[in-house]
Every structure is written in structure tokens, then in C-alpha cells.
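Here's the structure, in C-alpha cells; my notes come after.
In this view, the complex is presented without one of its protein chains, the others remaining in place.
Each chain carries a letter (A and B) given by its place in the written order, and its residues are counted from 1.
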Amino acid sequence: MIVFWSTVGAILAKDLVLEFRNKETITSILSFSLLSLIVLNFALRPTPSLISVVAPGILWVAFTFSGILGLNRAFAVEEDQDAIQGLLLTPASREAIYLGKMLGCLLFMLVAEIILLPIFAVLFDMAPFKPMLMVVMFMATLGFASVGTLFSALAMNTKSREIMLPMLFIPIVVPIIIAAVVGTDLAFKGGGWQEISKWIQLMLVFDLIAVVFCAFGFDYVAED
Amino acid sequence: MDRYDVLRRLLLLTSGIMVVTVLYLIFIWVPTEKNLGVSQRIFYIHVPVAWVGFLAFLFVLIGSVGYLWRRSRGWDQLAYSAAEIGVIFTTLMLMTGVLWAKPVWGVWWTWDPRLTTTLILWLIYVAYLMLRSYGPGGDKGARYAAVMGIAGFIDVPIVYLSIYWWRTVHPQALVGPAARGELDSQMYTVLMVSTITFTILFIYLLMERFSLRKSEDNIEEIKAYASSLSVK
Partner (left out) sequence: MYVTRDISDTMTAVTAEQKPAVTAVQLTKRYGSRLVLNKLSLTVEWGEFLTVFGLNGSGKTTLIRILATLVKPTSGDLDVATFSAKGNPSNIRREVGVVTHQPLLYRDLTTRENLRFHGKMFAMNNIDLRIERVGDMLGIKSNMQIKVGTLSHGMQKRVAIARAIMHDPSILLLDEPETGLDRDGISMLKKIVAGERGIRTVIMTTHNLDYGLELATRATILSEGSIAYDKQMSAICKDEFREVYSRFTGATN
């Protein structure tokens, strides 16, 4: 048990150090999010009355597509010098490797999202810093990270991997996208926890199933 | 000619007869629905085809689980064949849905739960097939696809639920072509016959594709060993 968690910790620490050194993942997620916000502003031309309707959607389009970018990088770092083989040669359990990578992805995506929020607030004149939104963001990003880490490992060995990851990823996380947008909408409108509870439950169930399934699925993906 | 071949030919014959029969039933025998008119007849194809699209994915699941558990190629061949046929039927469901929606509702598409979930299922099928084409071949590719197949199957009910809830938050006036009112006994009969017909057709196509794929894989194996013999 201790070995399991120390393995997870070692991988997470390693990814954090690597990210801290070259900062590629967080900056690419952040840049792409910002670009998405700008494009969506021109695309939707939100008037002050329209903004409250489209704001949740804008946020989550930005997060979804930039998240995919970030996830692509998750295993790109392992590809360099075939480092993934080094990982697979260790007696570490595949579930531990998965969990370590997944927590790294989760962290990077969350940091980028948190940094983007004030930018979003300024560009669209909104006040998004509500606890409900934080909960929604965390649970949705967890869903993204858990599914995305598995599919990123899968896509790494595929031709056209840039399109394979979104093709695999987006249909599967549709429930998360829907729940995140509805939840964000409720958060912005100052809705009650009662209203949002079933969406939180949906995300919770999704996240639980996703983490368990992907941890064991990773075993099959990492084999050869 | 072994039992498998006999069963296949029997199914071919049966589905051939039934398709002809059901076409007659759909376009000539069953009375026209009073509210929706002649275009409603597409319903007798739309619903069974949708059912088969989902049934096929069940076979993808069975093949995927079977392969990961047993690692014998037959399971993988089953999953792959079922996915190829399933995507065709799902495409038909979407096409018939579109063809029906326009004359009846005036719009090509409604984002109702059933139609949208089928669209997502279609995307999962396509992603599965892309994975098989672009991914590594052999055991590795089969494993990747199996993981995707199982993930997709678990996900679809959750997708349906989330869209259903979303629709109650954002209700839209149109309810989509899958909705139907009362069916009188004749209509019900035709629907049942049509469903059975398409199911048998599906089983037949699955068996054919499965055998074909098995032969393809065997040829690969023979080629590999043959090349080793031609040495020296």
C-alpha cells in the first residue's frame, strides 16, 4: 500500500519538477484558452444581456479544447527518449503509474483554469469567483483528467494522434461537459445547492467510474 | 459444409424473405397514420434500425470483454465486425431520423435525448473504427479497441441521462421523430415484424463479416510462417 502511494507520489513529483522546469503544459493550456475566449467573443458577439446566457458555454469550450491540448502533452514527455519504457520496466503497478500521471494532468489543468478565470472575468465583465463554480470546475476537470490520461496513453501509439485524442475523448465526456455548463450557469446566476445537487451527483458518479475504469484500463494499454 | 455455414445460409434466406415481406407490410399493408401522413412509414425502419445499432454495440462490448479476458482472437474479431455493422445501422437511424423530421416538424434535426445520444453513439463507433485503422495492429490494437469499446458502452447510458436532464432544464418545443402516440394493433405488428427482420439481418451480416475477418487473420498468420519457410 505504502509502495503504491509512494510510486504515485514519485511520478507526480517528477512531472511537477519537469513542468516547473519548462512550463510547457500550463502555458499551452492557458494560451489556447485565451485564444478561444477571444475567438468566441467575435463568434458570438455577446451583448450585455446575452453574456449571461453564453458565458458558461464560452468558459467550457475554452477549458475543453485547451484541456485536450494539455492532455496530449501528458505522455509526450514520456515519449521523448522513450522514457515510458523506463517506467514500464519498473515493478511499479500500472495503476500507480496511471494515478501519478492523472494527478499531474489534473493539477496542470486546474492551475491553468484558475489563472484563466480572472482574465475571463475582465474580458466579459463577470464575477465568477463563487465556491459553487470551484466545485464544478474541480469535478469536471477530474472527469477530463481521468478519461484524458487513459486516452492520451492510447493515442500516443496511434497515427494522427492529434485527432485521435479528441475523437476518443469528447464523446465520452459529453456528460461532464453538459453538467459543467449547467453547473456554471447555476453558479453565475446564484442558484442554490439544492438545484445543482443532481448535477454534482452526476459528475461524482462519472468521476468515480472513470477513475476506476481508467486505472484498470491503463493496465491493458500499457502492456506492450 | 459445417453447421456454421448451414446456419448462415439459413439466415440469409430467412432475412431475404423477411425483408421483402416487411417492405410490403410497411409500404402497402399498414394503414397510413392519420396525423403524420405517409412519411410516418419511415418510423417502421427508423425504430428497428436504431435498436440494431444499440444491439450491435452490445456485441462490441461482449467481444471487447471477451478479448481482454480470454485473449483469443475470435472475441476481437467479433467486436470489430459488430462495430463495422453497428456504425452502418446507426448511420441509417440518423438518416431516417433526419428524413422524417423535415416533412413532419419542419426542421432537419432536434437535439432530443434519443437522437442526440444516438449521434454520440455514432461518434463513439467512428472513434472505435478510427482507432482500429490508425492504431497499432495485432494484439495491441485489439486491446486498445477493447478498452474503447467497454468505455463507450458504460458511457452511453450516462450520456442519455445527462442529455435528458439537460432537456428538462432547456425544454424545446419539438420532441423529435422517435416520439409516437398510440399504435393500433396493425401498426404494432408491422413494427415487431420489422424489428425481428432487421435483427435477423444483423445477425446474418455479423456472421458473414466475422467469417471474413477470421479468414483475413488466418491469411496473415500463414503469410508469416510461409516467409520463414522460404529461407535457406
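List of remarks:
Keep in mind that, in the parts below, contacts are C-beta pairs under 8 Å (C-beta built on N, C-alpha and C of every residue); 3 or more make two chains touch, one makes a residue touch a chain.
This is a predicted model, so every value here is computed, not measured.
Against the chain not displayed here, chain B makes contact via residues 137-139, 219-221, 223-225, 227-228, 231. Although one chain is not shown, part of chain A still touches it, namely residues 3, 6-7, 10-11, 14, 17-18, 21-22, 77, 80-83, 85-93, 223-224.
Keep in mind that, in the parts below, only the chains that are shown with their structure count from here on.
Mean C-alpha positions place chain A and chain B at a centre distance of 31 Å. The touching residues of chain A, when paired with chain B in their complex, are 147, 150, 154, 157-160, 163-164, 167-168, 170-172, 174-175, 178-179, 182, 198-199, 202, 205-206, 209, 213, 217, 220-221, 223-224.
Of all residues in chain B, only 68, 120, 123-124, 126-127, 130-131, 134-136, 139-140, 143-144, 146-148, 150-152, 154-155, 158-159, 161-163, 165-166, 169 touch chain A in the complex they form.
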